[in-house]
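First, the structure itself, so that you have it in front of you.
Excluded from the complex is one protein chain; the other protein chains are retained at their positions.
To keep things simple, chains are lettered A and B as they appear, and every chain counts its residues starting from 1.
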Amino acid sequence: MTILLAIFALPLLALIFGGILGFASIKFKVEGDPIVDQINALLPQTQCGQCSHPGCRPYAEAIAAGEDINKCPPGGEATIEELANLLGRDILPLDAEHGEEKEVKLIAYIREPECIGCTKCIQACPVDAILGAAKQMHTVIVDECTGCDLCVEPCPVDCIDMLPIETTVQTWSWERPKPAVELIASEHQPLRAEAVS
Amino acid sequence: MKLAKVTSPHLHGNNDTSQVMKLVILATLPGLIALVWFFGWGVLINLLWAWVVALGCEALVVKIRKRPLGYYLNDYSALVTATLIGLALPPLAPWWLTVVGVGFAIIIAKHLYGGLGSNPFNPAAVGYVVLLISFPVEMSSWLPARGVEGAITPGFLDSLKSIFPLFGNVGVDVITQATPLDQLKQRPGLTISEIWLPGSAFGRFAGVGWEWVNIGFLIGGLFLLFRKIIYWQIPVAMLGSLLLMSLIFWGGSGSEGHGSPLFHLLSGATMLCAFFIATDPVTAAASHRGRLIYGAGIGVLIYVIRVWGNYPDAVAFSVLLMNFCAPLIDHYVQPRTYGHSKNDHDKSGDS
Partner (left out) sequence: MSISRKLYSFPGGIHLPENKLQSLGLPIQSVPLPDKLILPLQQHIGAVAKAIVKAGDLVKKGQCLAQPQGFVSASFHAPTSGTIVEIAEHEIPHVSGLSGLCIVLQPDGEESWCELQPIADFNAAAPAELVEKIRQSGITGMGGAGFPTSVKLSPPANAKIETLIINAVECEPYITADDMLMREQAAGVIEGVLILTHILKNREAIIAIEDNKPNAITAMQHALTGLSEPHCIEIAIIPTRYPSGGEKQLIQNLTGKEVPSGKPPLHVGIVVQNTATTYAIHRAISHGEPLISRIVTLTGEALNKPGNYEALLGTPIEHLLQLAEIDNKKLSRLIMGGPMMGFALDSTELPIVKTTNCLLAANSAEYPEPTPANACIRCGACAEVCPASLLPQQLFWFSMGGELDKAEQYNLADCIECGACSYVCPSRIPLVQYYRATKGELAQRSADLKQSDHARDRFEFRESRLAREKAEKDAKRKARAAASAKAQAAKKAAAALAEKEGGAPATGGETDMVAAALARVEAKKAEAKKTEQKQDVESTTEQKEAVTESVEAPSKPQDPS
């Protein structure tokens, strides 16, 4: 008798809970962005092509299809970490094959007197950040430049420099203090100020 | 001319972490005196030995971590941990017990988690719990307090020999006895008259001696409150909830009655916990309301474990359990920031 009871009770319970689960999965379904969009949102959008894809979105699509997440030098470690978190993959070191992470962000500047107006850089720029016309001097719209480097290669007279952005009064900010241990560990007792400057 | 370029504020108050730690150690003095009076010199020897071990362990770890030694030893935090463990150990605890407890507290509970300020669990409580679980016999071998019938409070040399057998054998046989809390748990069926029998381990309101020890720690705690070293929320919430629990479940007389509220407040390590262990800011909740919840949780847990659990006293367990909860409490109980409505906050908290 007890056996029979158990035999009936268990499937009944299974049925009820299964029903609840099924209901919950429909009712509380999380509508997320498509994964490609989420990946793309984490990529730095420099469109530099160092990952050997023609832009960030194509790389996002490739990642969604299973490609490694460590091919984006402009994003660097931070992006790899975010991608790993999003996708539940392991954090990999940056693939050196695709370039190295730069410490400071660089922006393209054209040495304007040397420009011959060939428009090659204009064609190379992935975000239309270079202004100019054939046989006219070109210039980079600094605010639009992503620092992707792609214009440097095609320039026949090598008049494009990649320079760091200047800190202005508006963009300047304090840096985080160095941990005290580092301050003591060095020979002299430096000021916090030196950690700051 | 090179002028210093430092960030504001340029002024600084006189507060000092090592000063805070020193005051905490100083505040244990009344309780310590009471302990020494009732249980003999062993308490003091334990304490000093614990200090030596703590400093040794701290120095060892700091050396291994290749950090500046003076900087770390100067904060006195290791001494606070050692003091708390030393005060909680039975008066004649063998020397290795202290080494294990303090070593575990300093090396594993504190430094392996990143050192002062980064440890999620109260090192003293961890050290004590490790000992309690690993060496229950040694840890429950308390002496009967001075004033209990048949109690012999050992002298300094006997205590020393008993703790460090290296110095020779103990001259007298020291009788050990369970603490009043232990007795309440282990010997059910006593009637009120039996419990309050003259010469038993129970004193006027709690255990003989223990009541004064607790009052000693209470005085020290009030001193800390007065000096604004600790904030009132945790002790008040903890003692309040313990009082409430013991009132609700007080079964009247006899040992079946779970003990009176006064008994719970003044027994075991209640006051030591309320003012010295639970108030360790590193492992407690951060906000005002958070501290109230945290303290109340400890009080409830102490009562629950004392009365229905397997261990006579429950201070260390309760603190550790609430240490687990502290980040959760902090997450949900943030104070309302200026210019934010309550709803704002809930939104940001949940996101």
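Definition applied: a residue touches a chain if its C-beta (ideal position, glycine included) is under 8 Å from a C-beta of that chain, and two chains touch if they have at least 3 such contacts.
Predicted model only: the values in this text are computed from it and were never measured.
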| query | Among the chains in view, which touch the chain not shown? | reply | A, B
| note | Touch with the missing chain holds, among A:Gln50, A:Asn70 or A:Thr146, for A:Thr146
| remark: Of A:Ala62, A:Ala84 or A:Val127, the residue touching the omitted chain is A:Val127
| field | Interface residues of chain B (partner: the chain not displayed) | value | 1-13, 15-20, 71, 75, 77, 115-118, 231, 281-282, 284, 286-287, 330, 334-341, 344, 348-349, 351
| note | Contact residues on chain A toward the hidden chain run 40, 43-47, 55-57, 122, 126-133, 141, 144, 146, 167-169, 171-177, 180-181, 183-184, 189, 191-193, 196
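The rule is short, and it goes like this: only the chains that are shown with their structure count from here on.
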| message | How many angstrom lie between the centres of chain A and chain B, each centre taken as the mean Cα position? | response | 49
